[in-house]
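A single protein chain has been removed from this complex, and every other one stays in its place.
For chain A:
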Amino acid sequence: MKLFEYSRAADAREALERFRPGTMYLGGGTNLVDLMRLGVARPDSLVDVTRLPYDTIDTDDGGGLRIGAAVRNSDLAAHPAVRERYPMLARAVLSGASGQVRNMATTAGNLLQRTRCPYFQDVSRPCNKRRPASGCPAIPGDHENLAIFGHSEHCVATHPSDMAVALAALGAQVHVTGPAGDRVVPIPGLHRLPGAAPERDTVLVPGELITAVVLPPPPPGRSHYRKVRERASFAFALVSVAAVLDVDEASGTVRDCRLALGGVAHAPWRAERAEAALRGAPATEEEFIRAAEAELAEARPLPRNAYKVPLARNLIVRTLQELVR
């Protein structure tokens, strides 16, 4: 591991003051420390932000919930208000990583974790995300677990977070402070598609620091998070879906629907085509299939991850069916 300077900030102002080119903020370290050990991340200095006063979950003035950036994933999933009002979010967080990792990982760190693309994590191989313009061996190589939506000739990586998929379906707002002041970035919107600059995972600029994630009031209807992976636990999603479905009982038609997919793109993928196809339609299996297929018509699978297209289709249909049962 490359030598670095370590310091701990007591508040956001101190963290921003200490940020220099080559600095990275340290949260729970479950991804960053590993990437430093692998030689993928090589910061000159770390500013530890885990002891900033952002470790609480509070009711927001808008009727939602304000989750501090330093709240640990396990505390987020166990919080009574999250379990009762945003069960889909609790499920998504609980389906990620292990008990140990969730005890360490923070809310902001979960959002800012890097892809687990095997080439990104292997410094002996080219990777446009790790070393711009070096090439993408995943496109002709091992891309079984990589993107089917929104990828480019430069990068086919996926974003690994489960939590972010639920936040995308809920329409969460990420509160950020930085050298140019405070701002609010929505999810989806925080994570970029790779385009010609896959080295940039998000729209944040150097020095910016996430302070909180604010959830709007829970949407009407029922919600669920389902995840398909290679083993029963402690594995990243091949495909996951966060779904909210609001059905008018009298007419049996869909009043509103929100669908976000994980494991399929460089960002949590909001399935807007499927949502549009479902609004006003009967809440039936045929319509769920039609909506899922409308979304997946836009997929551009690679030779070895085409299985994700029927997998995502079936997962969307199955999850929506469960929500009307």
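Brief remarks on what is shown
We take it that a contact is a pair of C-beta atoms (placed from the backbone, for glycine too) under 8 Å apart; a residue touches a chain by one contact, two chains touch by 3 or more; residues count from 1.
As a convention for this text, contacts and distances are computed from a predicted model.
Set against the options "Electron transfer flavoprotein beta subunit", "Urease accessory protein UreD", "Tripartite tricarboxylate transporter permease" or "2Fe-2S iron-sulfur cluster-binding protein", the UniProt name belonging to the omitted chain is "2Fe-2S iron-sulfur cluster-binding protein".
Annotation: of A:R18, A:R66 or A:R91, A:R91 touches the absent chain (contact as defined above).
Touch with the hidden chain on the side of chain A covers residues 1, 3-6, 8, 26, 28-30, 33-34, 37, 46, 48, 50, 74, 77-78, 83-84, 87, 90-91, 94-95, 97-101, 103-104, 232-234.
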